[in-house]
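The structure follows.
Here the complex is missing one protein chain, while the rest keep their positions.
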Amino acid sequence: MATAPTPSGEGPRWEVFKQDTPSKPHQAVGSVHAADPEHALLMARSVYARRPAAVSLWVAPAEAVFAVTAEELAAAEPWSVEEAGEERLYQVFRKTSHRRAMTFVDHVGEVSAPGPRAAVAAARQAFPEPPALAWWVVPTARLSASPDDEAAAWFEPAADKTYKQQSAYGLLAPKKPGRSKGGDR
Amino acid sequence: MAEAAAPAADEQQRLDAFEARIANGEKIEPGDWMPDAYRKQLVRMISQHAHSEVVGMLPEGAWITRAPSLRRKLILIAKVQDEAGHGQYLYHAAETLGVSRDELIDALLEGRAKYSSVFNYPTLTWADVGMIGWLVDGAAIKNQLMLAQCSYGPYSRAMVRICAEETFHHKQGKEMVLTYAQGSAYQRAMAQDALDRWWWPSLMMLGPHDSDSPNTPQLVRWGIKTKTNDQVRQEFVDEHAPELMDAGLTIPDPELHVDEASGHWVHGPIDWDEFWSVVKGHGPLNAERLAARRQAFEDGRWVREAMAAYARRRREAA
Partner (left out) sequence: MSASKAQDSRLDAELQQALVARLTAMADDELILGHRDSEWTGHAPLLEEDIALANIAQDEIGHALLWLQARSELDGSDPDELAFFREVGAFRNARLVELPKGDWAFTMLRQYLFDAFETELLSRLRDSRYPPLAEAAAKAAKEEVFHLRHSGLWLERLALGTDESRSRLTSALQRIWPYLPQLWQPLPGDAALQRAGIAPNPADLEQPVMARVSAALAALGLEPPADAVPNPGGRDRHGEALVSLLVDMQSVARADPGVDAW
């Protein structure tokens, strides 16, 4: 079920995917409101990469994301797909755990399909294990990426801002004991 | 998801299955079946939380230009920036439930939406910034850790992200207040004055007593809350009271004492009349806070229009 576009003074919504390190997949972290893809990428970096670590960002208009949960799939079996349409490439994301996290679906690969429902069907075939709790499919053409050749400028400066990292604050205690009122300590 | 009207038994079955998923520790994700009341409670809670973050930028934001050292300047800008970010994550979570950010912001600016009463108090000195970090964010963290376990996926994820960033807020505030409490006579007096004004609002921020919170039992049942207001408030007082006293500050509560039997700190009665007055919008700065947000929104209208016009031109040219 895709998110319907809403006319917005805030601009359309863009889903954001962040890759923490080169060996991890892009992960859905949230969304930003912006008017166009370049703006969305700059906003995504500002909102989601204020602190380390990140090496790459993708954004896609929220209305281009087709989302379906395991529960929705079960309720809709058999899963009907588009009969015909232009074959396109879709990037596939899925969630496979209920474990508490700050990210939602992870990028798992790509499929070719004539439509989003067919893309989900293809994804279930292509990536059967472990069972997915939720799927997102996004046409590759609708995704925009942060420029790889500027990755150092986009993502490295965050590491220097130690004043906003809680690990930079040691154990905080008064220098000398103060008077204590009431009760044993 | 549109559904034809279902017989009561079917509805009960769905509800049972839903509650079983929650009891099983599963996350409810956008698109999953959920009772209307669950959706409504979440939209209310999440949007209030989002509004609080955004309005909360103002009391501390006012002091950015006066931060007394370059490091404090950087820290405060980063903190207020985080608050905008937290509002952003929470608006995103609310939007997954089918409301638009436009609607939510409309409601806030027209005075139809609630936000945490604590931000209707003025910041009168630089030390208020530190005290807000230590106490208000300290109280918020207790709440946030609890909400990170929420059954609704997007809210839980927003809270986990917020928790990771909030600790810095708490620590920088504590560091500031400890420095001033043990600094010059002027700094000590400033810190004590800030405590006098922020202690009770921080306690009240954690919500009405359990006996006055009709929503809580259902929120607990649906995994939206896992602790009651009084439980969280107790944790807050137990942690912060002794630390403030160790710093040489006096808590403005003559009845505050340790209960011998339980080992918990017991506080004096909260003035709930003031709390409700502030919640209902009659706090000292409610009107000013909303006016400031309205002004920013109006001032920015032409900018957002330009953004949209540019995007339209690009699409038409493509």
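Per-chain numbering from 1; labels A and B assigned in written order.
Operating definition for what follows: a contact is a pair of C-beta atoms (placed from the backbone, for glycine too) under 8 Å apart; a residue touches a chain by one contact, two chains touch by 3 or more.
Everything quoted here is computed from the prediction, not taken from an experiment.
Peer 1: Which listed residue, B:Q187, B:Q231 or B:T250, touches the chain dropped from view?
Peer 2: From the options B:Q187, B:Q231 or B:T250, the contact with the absent chain belongs to B:Q187.
Peer 1: If I consider the whole complex, including the chain that's not displayed, which of B:M34, B:V54, B:A194 or B:L285 touches that chain?
Peer 2: Going through B:M34, B:V54, B:A194 or B:L285 one by one, B:V54 is the residue touching the chain not shown.
Peer 1: Which one, B:D36, B:D273 or B:D299, makes contact with the chain that was left out?
Peer 2: If we include the chain that is not displayed, B:D299 is the one touching it.
Peer 1: If the missing chain were put back, which residues of chain B would it touch?
Peer 2: 54, 57-58, 61, 64-70, 72-74, 77-78, 80-81, 84-85, 87-88, 91, 126, 179, 183-184, 186-187, 292, 295-296, 299-307, 309-310, 313
Peer 1: Suppose we count only contacts with the excluded chain; which residues of chain A make the list?
Peer 2: Residue positions of chain A that touch the missing chain: 10-11, 32-35, 38-39, 42-43, 45-47, 50, 150, 152-154, 156-157, 160-161.
The criterion applied here is as follows: only the chains that are shown with their structure count from here on.
Peer 1: In whole angstrom, what separates the CA-based centres of chain A and chain B?
Peer 2: Spacing between the chain centres: roughly 24 Å.
Peer 1: Inside the complex, what are the residues of chain A that reach chain B?
Peer 2: 1, 6-11, 13, 29-36, 39, 47, 50-51, 67-69, 71-72, 75, 95, 98, 100-104, 133-134, 161, 163-166, 169, 172-185
Peer 1: Spell out the residues on chain B that touch chain A in their complex, using ranges where they run on.
Peer 2: The contact residues of chain B facing chain A are 1, 25-27, 29-33, 71, 74-75, 78-79, 81-82, 85, 88-89, 92, 95, 100-102, 105, 148-149, 153-154, 156-158, 160-161, 164-165, 167-168, 171-172, 174-175, 178, 181-182, 242, 245-251, 256-258, 265, 301, 304, 307-308, 310-311, 314.
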